[in-house]
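Every protein chain of the complex appears in place save one, which is left out.
Lettered A and B in written order, each chain numbered from 1.
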Amino acid sequence: MHVHTDYLWFSTKQRREFVRITDDVARIVKESGVKEGMVLVSAMHITASVFINDDESGLHADYEKWLEKLAPHEPTSQYRHNRTGEDNADAHLKRQIMGREVVVAITQGKLDFGPWEQIFYGEFDGRRRKHVLLKIIGE
Amino acid sequence: MHVHTDYLWFSTKQRREFVRITDDVARIVKESGVKEGMVLVSAMHITASVFINDDESGLHADYEKWLEKLAPHEPTSQYRHNRTGEDNADAHLKRQIMGREVVVAITQGKLDFGPWEQIFYGEFDGRRRKHVLLKIIGE
Partner (left out) sequence: MHVHTDYLWFSTKQRREFVRITDDVARIVKESGVKEGMVLVSAMHITASVFINDDESGLHADYEKWLEKLAPHEPTSQYRHNRTGEDNADAHLKRQIMGREVVVAITQGKLDFGPWEQIFYGEFDGRRRKHVLLKIIGE
């Protein structure tokens, strides 16, 4: 049994941004030498997500608009969390919709993906340094 | 350590449909011979979900109505993704609510479930061939 740990770092320029990380995850899986197993990819910050969906800019614009409708940033005073001096309560809500983590199968040394699956880091309160954890387990 | 991989195939008649797959997952876990470990069950398509909830038709009708309220299919022109020629942007949104995957514990050779847990394949853009991945890890 083999266990491998790694981290990816981000510092987005926008408050909200989706960053494709499939190639980084694939590279780290290859480096681990694990041929059969699983990789956990999880946001280590509670205003960010890791999720799997389409690499299509129109869809990403739809997500942005939809998440703003379900959990609007403004007015920031509508959230009790923001009384602590934060303005990111909406980011904590958006992250619950999009999820914290994904677990991806590794088969014959590769991410075992369907035709359109791509892994994204979803940032909802960016412009500061944050990281994502990868934990690979297998043989 | 033992790792086992399998796939389930679907081709639903309706655009949206929930298919109970607990028995298929249980059978594949049994076939794997793994007595203690985990099974990852994940949708390989980005307009579909795997989720765990109740096997009750009224609840499934509630989910359908609720998901249509949160992310309506019509008008399809409201989504930028649909300018690519697709009409399934809503399916990409619905799948984020319901989730991509579940990880289920295997204890003494069986799915370690509470009294009402059932695994479902959730289709949001069906009428074509799609698949679900099972990755079993354990001993």
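The criterion applied here is as follows: a residue touches a chain if its C-beta (ideal position, glycine included) is under 8 Å from a C-beta of that chain, and two chains touch if they have at least 3 such contacts.
The structure displayed is predicted, hence computed values, not measured ones.
Contact with the chain that does not appear here is found for just one residue of A:Ala26, A:Leu59, A:Ala89 or A:Ile119, A:Ala89.
Summarising the interface, chain A meets the missing chain with residues 1, 3, 5, 40, 42-46, 70-71, 79-84, 89, 92-93, 95-97, 99-101, 103, 130-131, 133, 135, 137.
Take chain B: the residues that touch the chain left off the picture are 1, 36-38, 51-54, 56-59, 61-63, 66, 70, 97-99, 102-105, 107, 112-117, 137-139.
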